[in-house]
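Excluded from the complex is one protein chain; the other protein chains are retained at their positions.
Presenting chain A:
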């Protein structure tokens, strides 16, 4: 089956590597972890920060091991630094 394109919204320090939005193409059965792997491939310099990020979908955190299924947009959340 054809790969599907996932839109990724980036925040804070991540924008230095990917801008405010980017996208990757993944297999239909891909997990969130596969998305991160694609991003590391696209920009190896971002590996450290990518490995410290959480992923949110519809304003809830998801597990890296979950499959994307019908999700087409995700939010990449670097470590919080409010306060």
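A few comments on the model shown:
Just so we're on the same page, a contact is a pair of C-beta atoms (placed from the backbone, for glycine too) under 8 Å apart; a residue touches a chain by one contact, two chains touch by 3 or more; residues count from 1.
Keep in mind that, in the parts below, contacts and distances are computed from a predicted model.
The listed choices are "PTS system IIB component (L-Asc family)", "ABC transporter permease", "Protocatechuate 3,4-dioxygenase subunit beta" or "Molybdopterin synthase catalytic subunit"; the UniProt protein name belonging to the chain that is not shown reads "Molybdopterin synthase catalytic subunit".
Residue in contact with the omitted chain (choice from A:25, A:42 or A:64): A:64.
In the full complex, the hidden chain is touched by chain A at residues 9, 11-13, 32-33, 51-56, 59, 61-64, 75, 77-83.
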